[in-house]
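Just one protein chain is left out here, and the rest sit where they should.
Presenting chain A:
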Amino acid sequence: MKSLAGTGGLIRLILRRDRIVLPLWIVLLVAISVSYVKEYGDLFPTPDSRIKYASNAGFITLYGELSGSSLGEFVTWRLGFVPVMVGLISLLTVIRHTRVEEETGRRELLGATVIGRHAQLAAALTTVFGANLILGLVLALGMHSQNLPVAGSVAIGIVYASTGWFFAAVGAVAAQLTASAGTARGIAIGVLGGAYVLRAAGDTSAHTDGPLAWLSYLSPIAWAQRIHPYAENRWWLGVLMLAATIALTTTAVVLATRRDIGAGLLPDKLGPADGTLGSPLALAWRLHRGLLAAWTVGFALLGLLFGGVAKGVGDMMKDDPTIQEMFQRMGGSAGLIDSFLAGVMTLVGLIASAYAVQATLRMRVEESSGRAEPVLATATSRWQWAASHLVFSLLGPAVALLAAGVAEGLAYGAAIGDVGGQLPRLIGAALAQLPAVWVLAAVAIAIFGFFPQASMISWAGPTVCILIGLVSAGVATAGWIRNISPFTHLPSLPGGSVSAGPLITLLAIAIIVGFAGLVGLRRRDLPA
């Protein structure tokens, strides 16, 4: 096995580089998961209360169908989104240690030592597979320590680990396809997102006896979920996940054999000899357009999905007075479907804030890669340079939200035969998220302006807001905690009443914080 020579050394290198991140995410994900047992056990002590809580259509879209009413099943169901995060972390880690290494040229440096052709891929996959195995084991122990049955605890460990394995292998395949790590990430995350959307659409359809229930069978996320820990414990689905992982890994190895180091499977095409780009804005458009297109398409799909299921959700709830009552308590004053759509809009807004932060941090990427330097050495001022990127981090989310609103309006409007009425309402509801999105973008600008080395901390904004959103949807949360999130201060649209005060305050905060960040950027060293 000469092609694997040096794998051990590379594994040690990966462990050295990730010695903090890797244990951190294992501990964090296990801690969150185990803590849910007590938390949700206390909140929903009876099977009835659990079933009632879980039959909310929004939850079914997010987490899937509840397999049974025991505490283990209920907690597993409520944790339905965590395996997706495991998959995301796994694929990003694999790409980070394969394609990124090649793109930066570090792979070449190592390749000249005694390192086999497949060693890098083998090392990255071994590490991530191993990390997922440990995650699964620790989770099983943790769950069992909360007095849940052994078999089910092992099964939920397998749900997490096998989802991680599968998407690690997806990352490995994506890393072989293109020369650019960014594109590889896009492909792999696209597969993950696709799998999630298939599951969400299939499960929602199944719940409303729709015709699209079969979509779930196409989604590896659904396969792992339907192991149904603490219920049937379908081990064979774990074996299926393992087989799929092996198949993808083999594919990645075969692809890797067919290409040169540093190259993708498709050769780079030649570009034009003369450029038409001549301004910072034109350059920014070139750098951001792919991201903008991907997010816009993603948001449109999300809008279609939610708009499409909204009517079914309403029909289902009409027959069930207890759910109606619960939904109205959750703040839906003007009708059930509106409160469902308003919840969806908040979710879409939260995701849009992640895009806003990502686009803002492009400036940091440009800075730390050294590409900002030649631009700023031309007659381009820092203001102009920053403004060219901010056009996309502020207006990009607006375009993406607009797409979500239009798609949702069309899909829902078509379902109830009122496109003309629903389209403007839902576009308005989508765009109403913008002030909160901009606040988080402004925070990212400020961190980039004053503490460039800590730019990554900007991700805490969307993360904290998503956590606050998720937690406060399920459990009563102290007001001051909910008030941290700018999304708490948005009107509940469609259906709710709009008052200008909070919106103006959010806009003012965004402008002041963002402008302060730009002043910081003007005054600091660059690159720093």
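Side notes on the structure shown:
Note that contacts are C-beta pairs under 8 Å (C-beta built on N, C-alpha and C of every residue); 3 or more make two chains touch, one makes a residue touch a chain; residues count from 1.
Everything below uses one rule, namely that contacts and distances are computed from a predicted model.
The complex appears with one chain absent; UniProt names that chain "ABC-2 type transport system ATP-binding protein" among the candidates "Monovalent cation/H+ antiporter subunit D family protein", "Acyl carrier protein", "ABC-2 type transport system ATP-binding protein" or "Proteasome accessory factor PafA2 family protein". Looking at A:Thr126, A:Gln146, A:Thr251 or A:Thr380, the residue that reaches the missing chain in the full complex is A:Thr380.
Only one of A:Val30, A:Leu283 or A:Leu490 touches the chain withheld from this view, namely A:Leu283. Mapped onto chain A, the footprint of the missing chain covers residues 103, 179-180, 268-280, 282-283, 286-287, 369-371, 373-381, 523, 525-527.
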